[in-house]
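Have a look at this one.
For subunit A:
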Amino acid sequence: MNAHSTPLLRVENLSINLPPGFDREFAVENISYDLSAGEILCVVGESGSGKSMTANAIMGLLPDYLKPSGGRILFRGKDLLAMREPELEQERGRSMAMVFQEPLSALNPLMKVRDQIAEVMEVHGEKNAETRDRRVLDLLEYVGLPDPTHLRDAYPFRLSGGQRQRVMIAMALALEPALLIADEPTTALDVTTQAQILDLIRRIQRAKGMGVMFVTHDFGVVADIADRVIVMERGIVVEQGPAADVLNRPKHPYTRRLIAAVPHREDHGAKAAAEGEMLLEVKNLRKTYRSGGGFFSRPRVVNAVNNVSFTLRRGETLGVVGESGSGKSTLGRCLLKLADVDGGQVLFRGNDVVPLSARAFRPLRRHMQMVFQDPFASLNPRQTVGRILTDGPVANGVPYAQAESKARELLDLVGLEISAYDRYPQEFSGGQRQRVGIARALALDPELLVADESVSALDVSVQAQVLELLQNLQKKLNIAIIFITHDLRIAAQICDRIAVMYRGEIVETGPPEQVFDAPQHPYTQGLIAAIPGLEWNPRLAVV
Partner candidate 1 sequence: MTFFKRYARNYGALIGLAILLVVVVLAFAAPLIFPVSPWQSVGDPLLAPSEDPAFPFGTDMLGRDIAAGLAYGARVSLLIGVISTSVAVVIGVSIGALAGFYGGKVDDLLMRFTEFFQTIPAFAMAVVLVAIFSPTIVSITLAIAVVSWPPVARLVRGEFLSLRSREFVQAAIVIGQSGPRIMFTQILPNAISPIIVTASLMVATAILTESSLSFLGLGDRNMMSWGFMIGAARTMLREAWWMSVFPGVAILLTVLAINLIGEGLNDAMNPHLRGRKG
Partner candidate 2 sequence: MKRRVRLLAAAAGLLCASMMGTAYAQEVPAKGGTLNMIAQPEPPVLMVGLNTQGPTLYVAGQIYQSLLTYGTDLKPLPSLAKSWTVSSDGLIYTFTLQDNVKWHDGKPFSADDVVFTADKFLRESHPRWRLIATTYVDSITAPAPNQVVFKLKKPFSAFLNAFELSSFPIIPKHLYEGTDYRTNPANQTPIGTGPFKLKEWKRGSYIHLVRNEDYWKPGKPYLDELYFRIIPDSASRAVAFEKGTVDVLRGGDVEGFEVRRLIKLPDVENTTSGWEYYAPLVFMQMNQRSMPFSDKRVRQAIMHAIDRDFIVRNVFFGQGKVATGPIASTTLYYTPDVPAYPFDLPKAKKILADAGIKPSEYNIRLMPLPYGAAWDRMSEYVKQQIEQLGFKVVIQGVDAGGWSQKLADFDFDLTFNFTYQYGDPALGVARHYLSTNVIKGTPYGNNQNYVNPKVDELFALAAGAVSNDVAAKAYSEAQKIIVDEVALGWLYEMQNVTINRKKVKNLVRTGIGLNETMDEVWISK
């Protein structure tokens, strides 16, 4: 630690109590770190580690029920915790600013972009409307927004996620604060957008000499942007140091575990080319969404899935990769007839399922199962795990007793206690729930499994376990998997072939090596280039 100059920000022995009823006493406990001007400090940790809490505590934006119970937060030598609200208001927005995770909800939906940015200046004493206006224009241009004169009069809902986040950054920069706190600012964004925003933050930080505190869960991002890193686990700082040290020479076991779990293509075990029989053939599949339309306007048409064709063999894993809006989820829903198909064929074991009615298709459903994204939303909170696992077989005519014994076997298979049978989903962690979700799909002995972003809501360490489980199960049961994900690293790690989707179409298909090393389509190339921490190999850190 640099003892010679006063750091921009110094957190000293900060503790924040949790109200009774939580699983631990402190949200953060006795944490200390420094942030100097001109450096980017990444705070990294899994969900519940307390990383966002410290960020909010600095800004004085903790919810009412959370109160710091000890320690100091010194900003340019002054203790923020001892400040009264009006003083704090003076500092907020002027000398320290914050960017949040959800760019849509972080902007007032009923206020134009220009007014929201101008407001920062207004409340901090800029009385001249013209000056404010000029500055807004400058800022919008500075953060790289197209056509600022036009865009400043737009409402937030008109902007894309990346544009909104740029507006947030512009707002934060309005008064050139000394400290910028970014709380997972890219988590809700697509990789390509994420790369741009990271780039922007880095550029601005360099130009303005700001101190940036960057909260994230993604080590790839850390590798891209951090000068220094602190790692948090359950409210405690377990390790801190320069980025190169922490990333490449982690000392604490927790850090090592986290880094080991970061997905990486090199893990891909060369698998024998799938030679199983043909299970699924998709030909020229189309799905369009129409919306709006009236007496004077034409309806808007979106080709969510456009002329998509591919094949899948037994025991094979096909990765479908794309950014949000690329149509990858719609494709998955179409295959399982959760959405109507507008054209093309889906041949399952040679029979086209598209023309089948819902009733006629129902008996076939047991062969094609799905693992969902959200481990919280995908399990009915009012049903026991046992009920969740037996509902499917029972609906397909299996006697309850048989379904029950099968369910218990499955619990064991996916690595859960048998006693989970009588418990409710709320009693389990996210990873355990996702195991239940997988068990539910397997209860019907499917031949095809569609996994739609099945691990993206999980913390890295859990993610790795679930991926491993899926791979093991596939080997054991010889199931075909369609693995839909936005994360190329994961796809590369577990898939036999990867299909890249862009605007409803498959623009490129091939084995991971080919897609990664010799991407053909410009979109794929961009996508690969945007992967965070591309240069960093986590496997080398933990050998």
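Selection rule, in plain terms: all candidates are chains of the complex that A comes from, given by their letters.
In this section, a residue touches a chain if its C-beta (ideal position, glycine included) is under 8 Å from a C-beta of that chain, and two chains touch if they have at least 3 such contacts; residues count from 1.
Treat the numbers as computed from the prediction; the structure is a model and nothing was measured.
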Complex check, subunit A vs 1 or 2: touching candidate is 1
Per the touch rule, the subunit A residues reaching candidate 1 in their complex are 19, 21-23, 48, 336, 338, 362-363, 365-366, 368-370, 372-374, 376-383, 391-392, 395-396, 429-430, 437, 440-441, 443-444
